[in-house]
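Notes to accompany the following structure.
One protein chain is absent from this view; the other protein chains keep their places.
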Amino acid sequence: MVDQNSNYALQTSEVYVHYGKKMAINNVALNFPKNEVTSLIGPSGCGKSTFLRCLNRMNDVIDICNVKGKFLLNGNVDIYSPDIQVETLREKVGMVFQKPNPFPKTIYDNVAYGPKIHGIASSQNELDEIVKDSLHRAGLYEEVKDRMDDIATGLSGGQQQRLCIARAIAIRPEIILMDEPCSALDPIATAKIEDLINELKENYTIIIVTHSMSQASRVSSKTAFFHLGNLVEYGETGKIFTKPDKEQTNDYITGRFG
Amino acid sequence: MSSLEKRLAAEKRFKFYGMFAMTLSLFFVLILMYKIFSTGSGAFVRTTINADVYFDPNFIEVSSNSSKKEIMKASYVDLADQVINQNHPGLDEENFIKVREMYTRKFDYQLRDYIVNNPNVIGKTVNLDISASSDLDQIVKGNYPRNVPEAQRKINDYQLSILDSLDSKGKMSKTFNFWFFTNGDSRDPETAGILGALMGSFYALLICFSFAFPIGLLASVYLEEFVKPGKITDIIEVNINNLAAVPSIVYGLLGLGMLIGVFGMPYQVPLVGGLVLGFMTLPTIIIASRASLRGVPPSIREGALAVGATKMQTVFHHVIPLSLPGTLTGTIIGMAQALGETAPLLLVGMVAFVMEIPGGAFDPATGLPSQIYLWSESAERGFLEKTSAGIMLLLSFLIIMNTVAVLVRRKLEVKW
Partner (left out) sequence: MLYLSLVFVFILSYSFYFYGKKRALSLKFKKNENLSSLPDYYGYYVVLLVFFPAIIIWFFLLIFKSNFQEMFVMSPVLFPDVATWSSGKFGLIMNKISNLSMIVNLSEIDLTVGDKSILKMASESEIIAAKNLANFDKIYGWSNLTLFIILPVLLGFLATKSISGKLNAQPIVEKIISYVIKGSSYIAIFITFGIFFSLVFEAINFFRYVNFMDFFFNTAWNPNRAFVINASEGFDQEALKEAFGFVPLLTGTLLIASVAMLVAVPLGLLTAIYLAEYASSKVRDIAKPIIEILAGIPTVVYGFFAALSLAPFIKDVGEGVGLPVSAESALAAGLAMGVMIIPFVSSLSDDVIKAVPQSLREGSYAIGATKSETIKKVILPAALAGIMGSFLLAISRAIGETMIVVMAASLRANLTFNPLEPATTITTQIVTSLIGDVEFDNPKTLVAFALGLTLFVMTLILNIAAITIVKKYREKYE
């Protein structure tokens, strides 16, 4: 049951997701502690992305997707309530995608877009400041400070992904959802992003889907293991990876899966 | 072995057929172009007769300090006759008419225009190049044969002798026929110009664009971005595909039956022509624009939605700008097709004889292709030339538009 403890940035329970008739998430309950990194792991097709996309209602755009369940932001905001505006929700719950998807605009415009549409900055100076600060936090500022007006698609894949992170944090979200943010990147770029995640968790609650067990153990403090739409096990990352309670989890992390 | 040889021979033959077919198709392009250019190039040159023109005040109703309006309104027919008498002294009445026919019928207008521009010329003698009549022009250009019996010629023996004597005195010359570009239609080939038709087409395309582009763009946005697949979209979808294949003449009937018949819009005007062309171009634009919208990857939409943009913001800030080059390319190609469309213009009356240059979408006008049709129906050799020249102009516009479309695609289209 949903716990009123506001140490959780996000609490979910009784989550069911269907694509048409097909079930993708089956009665999942999961809470995400504030300012911590939670990993979602599991075999391909088990519903990690689906679950993650429920958390900022990105599933709304898929017509056949039907989401049921309780989702509480900060212990009191029901994010699926009819009087919640989904745009305001997404302002609080940002997202970074598997493949970097910068807008084909300038680097500056990419980061400034969110603050602009939400009216976060009251002056051009403030906007400049936000862009600079976000790029800084995303660890990209030094690399791009001289070419803010270049088109973002000209950046390298790793840079693009960090730009997308900068874009996400520019609207000052409370939670950042990341769906396999490193899967399109080489090891060096991956390491940079992981460092970044470790820094960002000071200020943000991060939920990350990953296929890399080592990545999960490097960046997250909590881990949830999904299988066939079910949440099999949830706990401290260290525990999940060393002595999981469930056999299924054990099979998966030791690579003896399916 | 021999069977293999046979098979290889068959292979060779087949390849030859293919090459032959392709070469023949290319050959058709060449023949067409050659024919058009060889008949049309003459239209850009006009034969003139050099004459001393004494602007005799006795034959001019106005004086040098008359207002421009008065000068425009006065008649110069007598002056023109006087000029002919002066340059061909001693003509009897019969021969006078023959000589007069060698000059353009619009001789007096040419004199008038000269006075309008130089009012002080009255009372003075000036050496001017007067345009020859179209028949004379065609003889000089060699399009009418000289060595046939007089009865088969439009220029009689007497006129030929005058021509030869003028020629030997070096009075015949040719100038660039700028009238072709500055005049409206005329009954006389030598003064007929394409500008009226060009402006008619311009206004029609303007209307066509202002109708079809915004509506086509928004309709495709609705179909691609907003509506959930279902019955209504299917109906619209099938509809648009069929509209794209409806013969253009049927659109003409729509214009005539509905816009003119039911709404009481005027006949012969670019407004109606343009709207009909717009109806016709709309499916082309929608199809191109939808393809272009589909080309924008979903990840861009997700990226915008994820930072909290509304659907509308996502579409207007990101998706439409990214799809615009494709839409524009489709629009320009659609407009190029519309420019060459003749049948709908015929049905809404844009094929009349119109001398004035239309000043707007409400003035009676022809269009470029319908003017070509009109001229092509005329028997005179001088109009044949004009027809081909009109086609050259039309084709140049089409080439320009298609080139622009290619450039837009190359320069602006975002590759994913």
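Miscellaneous remarks
To keep things simple, chains are lettered A and B as they appear, and every chain counts its residues starting from 1.
Please note the rule applied: a contact is a pair of C-beta atoms (placed from the backbone, for glycine too) under 8 Å apart; a residue touches a chain by one contact, two chains touch by 3 or more.
Keep in mind the model is a prediction, meaning the values are calculated, not measured.
Taking the complete complex into account, B:L8 is the one of B:L8, B:M72, B:V116 or B:L412 that touches the chain left out. When the whole complex is considered, the residue among B:K35, B:R187 or B:R410 that touches the unshown chain is B:K35. Not every partner is drawn; the one left out touches subunit B at residues 7-8, 10-11, 13-15, 17-22, 24-26, 28-29, 32, 35-36, 39, 214-216, 218-223, 226-227, 235-236, 239-243, 245-251, 253-254, 256-258, 260-267, 271, 279, 282-283, 286, 310-312, 336-337, 339-343, 346-347, 349, 351, 360, 362, 369-370, 372-373, 376-377, 384, 387-388, 391, 394-395, 398, 402.
Keep in mind that, in the parts below, only the chains that are shown with their structure count from here on.
Look at where the CA atoms of subunit A average out and do the same for subunit B: the two points lie 60 Å apart. Residues of subunit B that touch subunit A in their complex: 228-229, 297, 299-310, 313, 317-318, 322, 414.
Looking at the complex, you find that subunit A touches subunit B at residues 56, 58, 61, 63, 87-91, 94-95, 97, 99, 101-104, 113-114, 117-118, 164, 167-168, 170-171.
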